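Of the protein chains in this complex, all but one are displayed in their positions.
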Amino acid sequence: MNHYRVLIDANDEKGLVHKVSSIFFKYDLNILSNSEFVDKESNKFFMRSVVEGAVNKKELRDAINALLPKNSSVKVIEPKKKNIIIMATKELHALGDILIRHESGELEANILAVVSNYDKLESLVEKFNIPFITISHEELERAEHEEKIIECLSSYKNVDYIVLAKYMRILTPHFVETFKDKIINIHHSFLPAFIGANPYKQAYNRGVKIIGATAHFVNNNLDEGPIVAQEVIHVNHAYSWRDMQRLGRDVEKVVLSRALKLALEDRIFVYENRTVIF
Amino acid sequence: MNHYRVLIDANDEKGLVHKVSSIFFKYDLNILSNSEFVDKESNKFFMRSVVEGAVNKKELRDAINALLPKNSSVKVIEPKKKNIIIMATKELHALGDILIRHESGELEANILAVVSNYDKLESLVEKFNIPFITISHEELERAEHEEKIIECLSSYKNVDYIVLAKYMRILTPHFVETFKDKIINIHHSFLPAFIGANPYKQAYNRGVKIIGATAHFVNNNLDEGPIVAQEVIHVNHAYSWRDMQRLGRDVEKVVLSRALKLALEDRIFVYENRTVIF
Amino acid sequence: MNHYRVLIDANDEKGLVHKVSSIFFKYDLNILSNSEFVDKESNKFFMRSVVEGAVNKKELRDAINALLPKNSSVKVIEPKKKNIIIMATKELHALGDILIRHESGELEANILAVVSNYDKLESLVEKFNIPFITISHEELERAEHEEKIIECLSSYKNVDYIVLAKYMRILTPHFVETFKDKIINIHHSFLPAFIGANPYKQAYNRGVKIIGATAHFVNNNLDEGPIVAQEVIHVNHAYSWRDMQRLGRDVEKVVLSRALKLALEDRIFVYENRTVIF
Partner (left out) sequence: MNHYRVLIDANDEKGLVHKVSSIFFKYDLNILSNSEFVDKESNKFFMRSVVEGAVNKKELRDAINALLPKNSSVKVIEPKKKNIIIMATKELHALGDILIRHESGELEANILAVVSNYDKLESLVEKFNIPFITISHEELERAEHEEKIIECLSSYKNVDYIVLAKYMRILTPHFVETFKDKIINIHHSFLPAFIGANPYKQAYNRGVKIIGATAHFVNNNLDEGPIVAQEVIHVNHAYSWRDMQRLGRDVEKVVLSRALKLALEDRIFVYENRTVIF
């Protein structure tokens, strides 16, 4: 008996649950968990089922697809480790949290490599026997540097996600397009606030009483893709912006790891600039 | 076109979602929202659907029931105001929050009366043109006092819920049995901690850094029924137990109102000593 | 024996705590609680002490002032009820929460009046025997309408705070200047995000996973004064913007009441665009 994750994204119409569940019934699949959501405004239907049984994945997908409206998306996925590449710069908290979780076996992921524009994190990464690749941006035009990184990343086959664990360089639309829907970023601010450089200093100057972090997919604009997870922490007047930065790191790492876990478990649907998370 | 809430509680078996959705399809009902949960350990299936259409409620219920395993429970409910009675003692924060929400129209409820063992809250309740009934416990045995209250509550027809908004008297099993599954209580502590008198003082003495409140259905034991909602707030060494009590009130009122709202919207299933909340 | 709140705002220099505490010692005052904060960047010193004893307030103030650097501010306040006026429009949750807290006696405040541009909340306010004044903006230029409100508010003597409990009209700099440092507003968003109309719809469109509210003093710009309190709540894809608005109200009322309480207890210092809260 195997498990399958069935992900459906379709225009809504009456009877969809009935149709899909009839296929599960026909193929003698037991539903282990099931989530649906209908966005009334955009008339979109989302469904994620985990089913148990023995079935040909392609056949199941086609059988479901045949009953759905045109332009629907159906995925049938067998749970297995996904391939990820992590990009970082100099801070180790977010990267370190992923490495420790990976070590504990809780992530359904193979970390193919860590790519950085500095070599500062090399000794940490190598402790875990993971390849570390430094691609310095010094003396390079932005486009040249990015092309080198694209080349490096493209040399890996079947990369499922690229995780920006505090990678502090701005990515061009070309880069984002190359790895469309695959890039997860941790933004060191509670989006949509304080976009730009040093958000903790901005937060301090604004005298906020709460700071936060946001994990999101990256689309054209580095800080503006669909949000996956957010978390906050209370601060007060006695926190300098460096205190806020330090505390913010604890939030950042938790939020990024949470988002990564959701992605690895195929729990995220993206549509428009939003996410549905089951 | 009407809305119906369909609530199903059954032993789990393969094909339940398929069977229920086939009935919705047959009666031309559009699913507006749908939630399911299977508890693997106890092999229980729970489902709450909101459907839109025009149907005879009894017919729909029987049609669904005919397809389910024996001993299943099916309810088909048209949303309308439920009848509630509030019981309180001397503190007005939880009662006041319900009165204000009721005034704003956000609660699907008729407040039939407020019953108290003191008259302290009478002037507040009467501002809102809601009957206030004082049943003093003075000079009465506990059983006598409770019998008077039962008599009073029983004089109201179709009471859906009895809300204990800081009613500070212990209820006997007889009382609880009389209004089985209808009593919602706010416990001034983060259950299961600090059961008993003055939990804030206990919390203070224990030096906790977080306090909370718990809303729950009342079963045999006043403080131990199925939990509906919980919330907490951070405290520190500078809070006296009276400070904790004062802050705790803010949590209590929010949690009780949240639980009441869930009950009024038929979102709660109770089984064993647990709740499923959709 | 009386209690006095001593509030000091000065440029920092060595020995300030020593100097102030020497005065308390000299006047035989017992320190019940004491908080200090030094902002190193702006070199500012803040202190709030609650002392117990018998002293002439003016004499104490002058004695402390004589030891402080030039341009220091010293206030000696005996705790008593402050006078507040509440402004609201049509929503009753924030106003209602204040009225219930006032009724319970937990606020150190006299509510002199509630002023609104609609009469919708009149019946609620009158239940509590508080004057309700409708000043409709219909058929009036903005300046005319505001002048009428200023005239009304100015007819009350010794108003300590004006509380905007979801007053949905933009205030001009003239209004703000007239009641400088006295206006507390609840902003229906987690500042600095989503400034402008319908922040909940903006938040929904942005697909955020957390929403919040911000209480702040009003300076020139309605949404940009010094922040006093903030709170958030988690949401997910299943929340429509109306759901977010409804839930947001629970946060708004809690945050506004918390900020009001801090103001009434003289716990807030404002400097630059920030607050120090003891």
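We call the chains A, B and C, going by the order they appear; numbering starts again at 1 in every chain.
Everything below uses one rule, namely that a residue touches a chain if its C-beta (ideal position, glycine included) is under 8 Å from a C-beta of that chain, and two chains touch if they have at least 3 such contacts.
No experiment lies behind these values; they were computed from the predicted model shown.
Of the residues listed, A:Tyr27, A:Phe128 or A:Tyr271, which one is in contact with the missing chain?
A:Phe128
Looking at the whole complex, which of A:Glu13, A:Glu41, A:Glu59 or A:Glu106 touches the chain that is not displayed?
Among A:Glu13, A:Glu41, A:Glu59 or A:Glu106, only A:Glu106 touches the chain that is not shown.
Specify the residue from the set B:Leu99, B:Leu121, B:Leu164 or B:Ile227 that touches the hidden chain.
Result: among the candidates, B:Ile227 touches the missing chain.
For subunit A, which residues reach the chain that was dropped from this view?
33, 91-93, 96-97, 99-101, 103-104, 106, 124, 127-128, 238, 246, 250, 254
So that we can see where the missing chain sits, which residues of subunit B does it touch?
Given the touch definition above, subunit B has residues 37, 39-41, 190-194, 205-210, 212, 226-232, 236-238, 240, 272-277 touching the missing chain.
Hey, which subunit C residues sit against the chain that's not shown?
Residue positions of subunit C that touch the missing chain: 14-15, 17-18, 21-22, 24-25, 28, 30-34, 36, 38, 40, 234.
Following the convention adopted for this analysis, only the chains that are shown with their structure count from here on.
Which other chains touch subunit A while also touching subunit B?
The common neighbours are C.
Chain pair with the most contact pairs?
A-C
Same or different: at the subunit A/subunit C interface, is the fraction of residue numbers used by both copies above or below half?
same
Find the geometric centre of each of subunit B and subunit C from their Cα atoms only, then give the gap between the two centres in Å, rounded to an integer.
35
So, what's the distance in Å between the C-alpha centres of subunit C and subunit A?
Going by mean C-alpha positions, subunit A sits 40 Å from subunit C.
In subunit A, which residues are in touch with two or more of the other chains?
40
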